[in-house]
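I have a structure I would like to understand better, so I am pasting it below and will then ask my questions one at a time.
Coming up: chain A.
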Amino acid sequence: MILTLLKRELKVARRNWIGLAIPLLFFIIVVSLFPFAVSPEAPVLQQLAPGVIWVAALLAMLLSLEQFYRSDYQDGSLEQLLLMSSPTSVAISKILAHWLLTGLPLVVLSPLLGVLMQINHGVEHSAHTWVLMLSLVLGTPTLCLLGAVGMSLTLAASRNGLLVSILIIPLYVPVLIFGASTVTASLENMRYNGELAILGAFLLIAIVFAPFASGRALKISVG
Partner candidate 1 sequence: MSSWHEFIFMGKHGAFVWSSYFMTLVVLLGLFIGFRMMLKSLKKQVEVAAVAPDSKKQKARKLKVSQPD
Partner candidate 2 sequence: MANAWRWFHQLGSPKYLFQKTGQWLPWIWGATLILLAVGLYYSLWASPIEVRQGQGHTVRIMYVHVPAAALSMIGYIAMAIAATVGLVWKMKMAFAVVRSIAPVGAAMTFLALFTGSVWGKPTWGTWWEWDARMTSELLLLFLYLGYIALHASFSDRSKADKAGAILAIVGVINIPIIYFSVKWWNTLHQGYSITEKGALNPAFQTPLFLMLAGIYLLFAALVLMRLRAEIVLRNQKSRWVIEWASGKTLERGES
């Protein structure tokens, strides 16, 4: 059942690819502003890189949320889905689609941003890029899961656009802290396993709670 739902999400998204591309473009453009604003010198950029890339990724995830939930709510298909399958599985398919179409592309694009932000300055290898990707692989699904809860809660609310950001940004802070510090640790040639493990732990907690909470919230929004 989840597979049927997921296939539909992917199909709809494919036809609507421009909507998906915009958050990614935003991700790149925001990051590329920093050299202008701060300094184009490699050591400075390198030091800023983890934070800047992570904040940009977080904002891109936030921006892309609307698209995955709003239209289903408005055209009535959300209520049909909730009539025919369990709210949790609807939430899971939404979250999976959101991650596959936004989180994963962000991960794939992140080496490019690493280059822009001079993340490998002063070293011959590209280990830092891999660490950045790894931190995003573990962190972005948590952002999707928490975002799903926030978005499901605000679907029926009247002021929605920015409301969801206010609700979930405080919840995003732990992921941001550990995501960015994983990369920072790597830049400082320190061990980063601990940070990655904690990111993984956050992901597990979110997997346990978020689909259920999001499903309940979807049900409330439709009712």
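One rule holds for everything that comes next: a contact is a pair of C-beta atoms (placed from the backbone, for glycine too) under 8 Å apart; a residue touches a chain by one contact, two chains touch by 3 or more; residues count from 1.
How were these picked? Simply put, all candidates are chains of the complex that A comes from, given by their letters.
All values derive from a computational prediction rather than experimental measurement.
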| item | value |
| --- | --- |
| Neighbour of chain A by the touch rule, complex-wide, chosen among 1 or 2 | 2 |
| Interface residues, chain A side, partner candidate 2 - complex | 149, 153-154, 156-160, 163, 166-167, 169-171, 173-174, 177-178, 181, 202, 205, 209, 213, 216-217, 220-221, 223 |
